[in-house]
Structures are given as C-alpha cells and as structure tokens.
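Yeah, one chain of the complex is gone here, protein chain that is, but the others are all in their spots.
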C-alpha cells in the first residue's frame, strides 16, 4: 500500500489531489455527487472583501481541447462566505484552502486575516491574477515587486500556510516565483488560466463579453507542465500543479515534473467525480511501480 | 466575387493564406499534393548562415489538441538554400518569404542580405524566438531592446519587406510589437509556438529530448487570437495571424481579430492540402456575407 | 439525488428535419425527473468536444424506466449524439435544474413555445394531465417543415395552435403575435397559468404580453453551459432585482416577470 499523503507547507494532505479555485464552488455544490472527504483538499472560489457580481455575460466559450472563462471574481464576499458557506464544510474530513484576492495589498491582507481566523480554514491561496489598481491595471502576478508586496502583506496577516498562485502570462515565471518565495510564501500553486480569446464569425462578436478571458482545460496542460518544471528548478518551495488535468496520468505527469500536489479544475465540468478517479489512478500507478510514498514521484524524472 | 487579395507591407498577395515556417519545408515538399500557386505565399523553414542539424531526438510529441516540437533550427544553411532549394520555387505563382535567424544581430543581417538579394525572394520574416547568445540565452523576442536590435539590423540589410515574427511567451506582447515597429518592421507575424512540455509517465522521461518545446495546433488558437487582438490595438503595422488554424473558420476569426493575412502550420500534417481549403472557405464566407474585398473583414468586430 | 450515470441507448430515430429523438434506459432519472429539468450529456469520450451538452427532458416513461431527448443536430456534439445507436451507452448527468411548477393553483396552462423550445413540452403536458389540468399549446416555427412530435402534443385535454413565420400552416407570423391575437381568451382570474420555452428574443417579446395577461408565467431559458450544476457561475442571467442567477441551477425555469432582458 502506497502512502498517498503529502505535506504542503506543514499542512498534511491525505492525498495529493485538491480542487482548483472557481471550479468547485464553495466546496459543497458537488457534495451530492461524491464524498468530498476522499480528496486531499479543496480550494474555494476566490473570496474578496465585498461581494462581487462578476463580469457581464457571455462568460464562457468552448475552444479546441479547452475553454475560456471570464467569470470575474463573482463571490459572496468574506462576510457571507464565513457565515453561510464555511459552516457547511465543518463535517468534511478534507483540507480547506481559501483563495483570496483584493484591489490592493491591504485588501488581500484583510480578507486573509478574516478568513484565516476561522478554525476550519487550513491555508490561504493568494490569487495574484487580479488587476493591480495602483499599477496600471496589469495583474499583480505579472510583476515580481507587486507579487512580493501582496505576498508579504498576506504573510503578515496569518500564521497559517500561504500558497501563492502564479499566473502563466509572464515572460519568466521563475522570477515571480522567487519573488514570492523571498516574500514569505510557504508554497506556490500554478498555473492560473492562460490569456485567450475567441470570436463568433457569424455575429463578429467576441464570444466573451469582456473580450479576452482565461483559457483552461487539457489544451493548456503542456504549458502548465513546463512552468512547474521551470519553477521546480528555481525555488525550494513545494508546488501544487494545476492545468488541464483530465486523467490520473496527467496528475502523475505533474508530480514527475516537480509538483507535490495537484489541483483539478475544468475536469469537474466533464466528470464531477473526476478528482476521485485521479486519486484512485495515482494509487494504482504508485502501487504498480512499487512506490512506498507518493512523495517519491515528486520531481522524479529519470536521467 | 470577393476580391481575396491583400497587401502586407507593400507586398500584394493573391489571397490572405500563407504557410508557416517549419511546417512547409522549403516550399516544394508538398508540391505533389496540390498546386501551391493557389496560396497567397509560403514562409520557408528558418534559414541560418551555417547549416544546422537541429536538436536531438525525440523532437515531437502529441498533446491534447496540439503538439510539441523541438526541431531546432535544422536547416541546410543559406548557401545551399539559395543554390538547391530556391530554384525549385522559380515557376510558382506565389509569394516566397524567407524566414531567417542567427546567433547575433549581425548574423540575422547577413543571412537577410544574402537571401533578399535573390530576386525570387519577396520578403524576409525574422524569427526572434532564437536564444540570444549575448544576453543570457533568453530569446531575442522576449526583450524589446533585443527585438529592436535585430529588427533594425535586418531592416538595414534589405529594402524588401521585413516581417518580424513574435513569440507569445512574454508578459506584454504589445511592448515587443511596438519595439519592432519603431525599429522599422513593415509587418508582424504572430504567434510562434508556446513554451510547453510533456512527460512519459512510464519511462519518467520528458517526451522531448530538450525537455521544453514549442506547442502548436488548435490548442493554442485562443492564445493566438488574443495576442493578435492586443497587438492590433497597439501598432499600425499589418499583422499576419498564426496559431492553430485547422479550418477556414479559424482563419476568419484571425482576420476579424485584426490580422490582414494568416499562416497555417500544424494543419499541414493533418491535411496537406488544408491551406487550399482555407482559401476556399474564406472565399465562400466572404461571398455569402457580401464582402467585396476580404480586407473589409480585417479587425471588423461588431460593437 | 443528482448523479452521473451511464445509460444504454434503446433506440434513436429521426423525428423531423435534422431532429432526432433518442430513447435511453435510465430508470432512476425517469423516476426522479420533473418537467422543465434537463440532463447534461457527454457526447464524446475524449476532449472533442470538451464540454457536456444540455438537453431538456423531452418525456419519460416511468413504468419502463425510459428517458427521451429530442434535439436538433447543429454541431459536433449533437452530430456525435445522432451517431449513437442501440447498444451504445451515454453518460448523463441529471436531473438538473428547477422544474416547472405544475402543482400551483391553476387549472388551465397556456404554453408558448418557440422552435426547439417545444422539446420539454410533451413532458410538461404529461405532468399537467396527471394533475387533471387542461392545456393550450401555442407553438411557433419558421415553416411547417420543422414540425415534429406533434402527436405527443395532442391529447384529450390539450388544444394546439400553430404559428409559422412563412405562413405554411396555421397562423402566419410569430408565436408571440399569435399569443397577442388569442390573449383575450386567456383572462386572469379564470385559473390560467403561463409557461414559456424558447429563445431569448421570444421571451423578451412575450414578457410585456405576459405581464398584461394578469396571471403568472414561468419561463425556461437556455444559456451556454460548462458545469451545468451551478458551480462555475458561467451561465448567469440578470434578474429585475439586478442580481445574477445561474440558468443551470437557479433555473432554467424562472418567473418570467423577474427576468431582466435589458442587461
């Protein structure tokens, strides 16, 4: 029997499979489909200080082997999250990671301290793909200094593990990764969605109201694997691999590339119980390969 | 009858469909499959000063909706290109664009002046995705100053149209586009491949010998459309859209996003005569929509 | 409980021009589904297309455990579905969404359907009949060539009125015009309740007419869907109170008066 448990920044996970932010609601929406306690953990939809209604419609488009989304940070706000959503997670035997964002580093810090104060919250994931209102609207995560600023603010706001979620839309992701590491991140998760766009040639309108949007799904898997591999060489922090995982084989690919755990996202829309199958596949593979602990697979490329 | 002709930097193309560098050999390999004169033009495999054997094997991998390649700049060198390959293109009624690269700006300039001196060569396309040996090995095209340097050098080496081919692997492609425009480019083509990687979970080896490689095919189409759309807002130059075109509908999407012409690449491996079908589809669509000139579609998003 | 189940195809047959009706063995779904709900169907086992496709439940045969879908072949997903034959199995997620309320205090249903919006109507009629209620169906199509499943619409307690945009049968015009013409017959206070299924423009046109009718209207909406279960927030629609609601989970059936079509 392979030991599937892993540790991310001191946080013990029963297995390395978590659900990605924005693709699993507040953790309970899929409760009717399978036993969520079978997962290593869940990352919530991004939570902000105030409730947000999100972007105008249309917000979704299908692309070859992928999808575009421009949900925006539609969420109920930290207040209602804590009072209405979090209680439903009480009984679950799985880790709860609250994904946070804000318009300024201070907002990040405030939503973090409020979320992290709750005992049910095991860790904070920082979504740095939000526009930085102070610096010309480019995402925090595209700039090392802005990433460091947000990371440091969140770091100061909690003693719970801080996971910084990197955007792939940069020239050199290792530079951003190092900035987050230096500013006190305990772990990194990557990748968030890739910037993309699609146009309806009949109406001549972008398929997404906001025009550009975030690409996810199997199409981006090779991009995500490359980023995990690059960041693995650049920092010491544990990594959570995200991007296009549809089958357990994809998850193993991320582990070998250097991720200690993975998150599944778009998969849920195709197979709600997909993450459980990913856990089972990793278990079978590890046992067939005679691996005592799944951590032996992490970064274990052969020469 | 819609007029399908377009002009790129003073160069008249009979229609807006060209073949992308590295996916159409030196222009004659597919001659047995269809009449190449039906195309607007062809871009050759990247040519360098000296012959290059390219990267070690394996060089190819299939990914969800896409493929990775790490051919490297395998080519016969400018000498043999001019003496052995170019003559075969003499009789063809289509535009010949020679794609060039080098280790330094001087090498780019030299291969350009030798290629452009040949009357059969209609334009130069500059592949700036090569490692810049002077600046730490990052690709020229990931840095505005290095892009400007190479563009200026090539510009000085020929009076024929200079097309700079942009890499998508940057934080802000508009910055690079503006640098190329300022340095004298006549047109921009985009995108080159997206950095990616894949791992064989049985052997635990990267599927590509050089580990990371270039992702192409339908998976990257939304990324390419977004880049074309962004660059369209940033520069005045005509654009050639590239990335994941498999059907005529995809080509129309690029035109609407702001490209004056397109290049097909990975498509050829699936349907050798695919580019001709793309031309036919654009013609049908334009006629159905009552478009007198295909140029009316360029950037013609509705409000 | 909602579940993802692999259902054997019993058979599939063309039901009209480019329209197919597929019968699936799905006892749990057939037992639990209510009219107006939908299923989210996996049309490919790979990634092409990636998303599931939503289809209204056309009808169920509870006794035999059979679920029927009726759909138009328009793209890759529906083409793959049309290629399935007896012996194949299809992965369905459902039943999804909020159903029509057929139990309310009314005894006559006015059903306005546009085009393929007719798909859930046979199931709705079956439920109304079971409740002992009468129904009038107004169905608008472009041309009579597009008819299908007419038998399923006719019945002892049901009247049907047809509108064709080309005048090839019945009323010459749009179904909303036909409703306007007949509206005087359907007066408030006489136990009427309205049901509308069709494209957004039809619902938008219907909204003021429905408001004028004085009785309540339920409308079923369509939106592009990824998850289909309210998780991704991708299929929202604006309500009059300015809030967004998900079509897949808060709908697809809404109170027509509460929808804000001007967003």
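Note that the chains are named A, B and C in the order they appear, and that numbering of residues resets to 1 at the start of each chain.
Note that a residue touches a chain if its C-beta (ideal position, glycine included) is under 8 Å from a C-beta of that chain, and two chains touch if they have at least 3 such contacts.
Fair warning: this is a prediction, and the values are worked out from it, not measured in the lab.
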{"item": "Contact list for the unshown chain, restricted to visible chains", "value": "A, B, C"}
{"item": "Contacting the left-out chain in the complete assembly, out of B:117, B:145 or B:270", "value": "B:270"}
{"item": "Residue of A:22, A:64 or A:258 touching the missing chain in the full complex", "value": "A:64"}
{"item": "Interface with the unshown chain - residue positions in chain C", "value": "44, 46-48, 76"}
{"item": "Chain not shown, touching residues in chain B", "value": "22-25, 29-30, 32-33, 45, 53-54, 56-62, 64-67, 69, 71, 74, 217-218, 246, 266, 268-273"}
{"item": "Missing-partner contacts on chain A, residue numbers", "value": "64-65"}
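Everything below uses one rule, namely that only the chains that are shown with their structure count from here on.
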{"item": "From chain C, the most remote chain by mean C-alpha position", "value": "B"}
{"item": "By count of C-beta pairs in contact, the leading pair of chains", "value": "A-B"}
{"item": "Distance between chain centroids, defined by C-alpha means - chain A, chain C (Å)", "value": "36"}
{"item": "Separation of chain A from chain B, taking each centre as the mean of its C-alpha atoms, in whole Å", "value": "34"}
{"item": "Of all residues in chain B, the ones touching two or more other chains", "value": "64-65"}
{"item": "Per-residue overlap in chain C, given as positions that touch at least 2 other chains", "value": "47-48"}
